[in-house]
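In this view, the complex is presented without one of its protein chains, the others remaining in place.
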Amino acid sequence: MKNTLLALAASAAVLIPAVASAQDDPTKACFIYVGPIGDFGWSYQHHQGLLEAEEHFGDKLETAYLESVPEGADAERAIERFARSGCDIIFTTSFGYMDPTNKIAGRFPDVKFEHATGYKREHPNVATYNSKFHEGRYVQGVIAAKMSEAGVAGYIASFPIPEVVMGINAFLLGAQSVNPDFQVKVVWANTWFDPAKEADAATALIDQGVDIITQHTDSTGPMQVAADRGIKAFGQASDMIEFGKETQLTSIIDDWGPYYIERIQAVIDGTWEQHDVWEGMAEGHVVMAPYTNMPDDVKALAEETEAKIKSGEFDPFTGPIKKQDGSDWLAEGEVAEEGVLLGMNFYVEGVDDQLPQ
Amino acid sequence: MFEAILLTVSMAATPLLLAAIGELVVERSGVLNLGVEGMMIMGAVTGFGVALMTGNPFIGALAAIIVGALFSLLFAFLTLTLVTNQVATGLALTLLGLGLSGMIGESFVGQPGVRLPRLDVPFLSELPIVGRLVFSQDLIFYASVFLTFGVAWFLFYTKAGLTLRSVGDNHASAHALGIKVIRIRYLAVLFGGACAGLAGAHLSLVYVPQWVENMTAGRGWIALALVVFASWRPLRVLAGAYLFGAVSIGQLHAQALGIGIPSQLLSALPYIATIVVLVLISRNRRLTMVNTPASLGRPFVPDR
Partner (left out) sequence: MRLELVKRQQQSTLFSALSPFLAFGLTIVAGAILFAALGKDPVETLYYYFVDPLRETWSLHELAIKAAPLILIAVGLSICFLSSNWNIGAEGQFIMGAIAGSVLPVLFPDFQFWFVLPLMLIMGMAGGAAYAFIPALLKVRFNTNEILSSLMLVYVAQLFLDWLVRGPWRNPEGFNFPETRNFHEYAILPEIWSASGRAHWGFVFAIVAALVLWFMLSKTLKGFEVKVLGQSPRAGRFAGFSAGRMVVFAFLVSGAMAGLAGISEVSGAIGQLRPTISPGYGFTAIIVAFLGRLNPLGIVAAGLILALTYLGGEAAQISVGLSDKVVRAFQGSILFFVLACDTLIHYRVRLVRPAQKVEAAHV
């Protein structure tokens, strides 16, 4: 196995002499996005990270990106093209790029690969990274319980993957810390991005009596519906305040810029090493948009919760927590293991939905 | 709450209805334009952009109509003048529309749009239930209903409508009777483009007043399906659009109520329902044969 790898490495080096002689050239960072950079959500925020890095490094950095790259055979080709075109570090920003990233990484040992949201690191030149968005959702839950008169929030979810399930649970736990009877109604939109469908989901939830909307899909559709119906809502991925000046309570902003700058710097310094990071508010990867449209006491409570999570004093998944069926999950004071969270496929007590299995 | 749900349904149905009613006229004239999605998205980006720049959503909607028609002109020139294959040209039109709209809309991303205001019909909007539902909507909703009945009347109660249908049924004999087949088809395609443009404007000016790439998300294809589903009858298109809207909204409500069915199955329901209804309708052979434009998709070059 090792021999084959070496042989492949040698052949790769022959094929791409440009990489070897690229010492004096600017470092090249390349990005692959799953959606259009105009989605104002997931891919948009990653692209903002690229722009931040460009600004930070100036002439020392060269960048390239491909948007709307479908997961599958196309992704593998796109990554290989980057690897061959002299990229020093390649960020692949969708879960579905996991296997292609690892495959190509095995053949280009001199190129660094960073895969967002995945768990496979089959070669020493593959790192994975993700953010603890659920920390922000806990804070949102706290705010929701304070602001809601009905005691029910509507949650527009995309797909039942652990990330999203974790978010719903964190939101509810936050809300229950204020109001133990708080409930969450969940609608699965089965899409990451369809403004009109997300808007429909928001309308349906409002018609069912919720008076706070939060979403784990990417468009600003739900925010606009909430604004139209005069209730409050939370933004997602980017600051959506422009779409609901009197509506947005806060928004969880994915700020990838600091991470990208840190990792590109490591490549420049020659200190890049494989790792798996899952970082949140403390490291500035998850940022809350300004707390708006809420009374001062709610704002104070939200800020306090945020500060506690930031300082590490508190973890959203701290026991006692029961599962949806009433069985015990975490004992008093026990904190959930990251491994369990990363594979989360159950609700905590109080979610008014059946988790699609 | 029932009223609120109906409002949502009409919101979901209006763009489908508009695009479908336009395509119905196109197909009745014997042309199959699969580029509805492309024309819709062009309408959406134009409507949004012009409304944003002028601050006036009405001008935006008007611009969307014009651009939708102009864009369909490209299709008309290729398929009618140059007799290219309609299926392939329509697909290419969609591809071009999705790309072009993304190019045009690059600077609109992340900007809140201008919403087309609701227009209350005096007195009538005060009526219970129907008041809010029918008489307190936006202009595009009124347009969609008006156009449906207008097209129904035009097709079946006017001489021009008869001419258009005869072109669609048998272009050779229509030509022999001295009817200008190509000219009529051009007009029909332009009308279809204008309707699709307005449908797009509904998405970006009423439904969700914003611009994002690919925001039509396949609605143009559903509109195409609706035309066949309705066996080329305008009032059935109306019924079909609202049925489709009702099923897709209904599945969201079923979820919010906590009914534990796989959400994928619920999402698939509108499509399965369409097939079932289609089978039920088309079992009646005589009815569908009467309504199907026999020359649909066939190229026509007049002999001279």
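Letters A and B mark the chains as written, and numbering starts fresh at 1 in each.
Just so we're on the same page, a residue touches a chain if its C-beta (ideal position, glycine included) is under 8 Å from a C-beta of that chain, and two chains touch if they have at least 3 such contacts.
Being a predicted model, the structure only gives us computed values, none of them experimental.
Participant: Among the chains in view, which touch the chain not shown?
Facilitator: Result for the missing chain's touching partners among shown chains: A, B.
Participant: With the full complex in mind, choose from B:51, B:93, B:116 or B:256 the residue touching the hidden chain.
Facilitator: B:93
Participant: Looking at the whole complex, which of B:114, B:225, B:239 or B:256 touches the chain that is not displayed?
Facilitator: From the options B:114, B:225, B:239 or B:256, the contact with the absent chain belongs to B:225.
Participant: Among A:148, A:190, A:305 or A:324, which residue is in contact with the omitted chain in the full complex?
Facilitator: A:190
Participant: Which parts of subunit A face the unshown chain closely enough to count as touching?
Facilitator: Against the left-out chain, subunit A lists 15, 30, 36, 64-68, 70-74, 76-78, 80-82, 84-85, 95-96, 99, 119, 159-162, 190, 342-345, 356-357.
Participant: On subunit B, what residues meet the omitted chain?
Facilitator: Where subunit B meets the chain not shown: residues 34, 74, 78, 81-85, 87-89, 91-93, 95-103, 106, 213, 221, 224-225, 228-229, 262, 264-265, 267-268, 271-272, 274-275, 278-279, 282-283, 285, 288, 297, 301, 303-304.
As a working rule, only the chains that are shown with their structure count from here on.
Participant: How many angstrom lie between the CA centroids of subunit A and subunit B, rounded to a whole number?
Facilitator: Distance between chain centres: 36 Å.
Participant: Enumerate the contact residues on subunit A facing subunit B in the complex.
Facilitator: These residues of subunit A touch subunit B: 36, 38-40, 44, 154, 185-188, 190-191, 193-197, 199-201, 203-205, 207-208, 219-221, 224-225, 238, 242-243, 352-354, 356.
Participant: Which residues, counting only subunit B, touch subunit A once they are in their complex?
Facilitator: Subunit B reaches subunit A through residues 1, 4-5, 8, 11-12, 102, 105-106, 109-112, 203, 207-210, 212-215, 217, 219, 248-249, 252-253, 255-258, 260, 262-264, 267.
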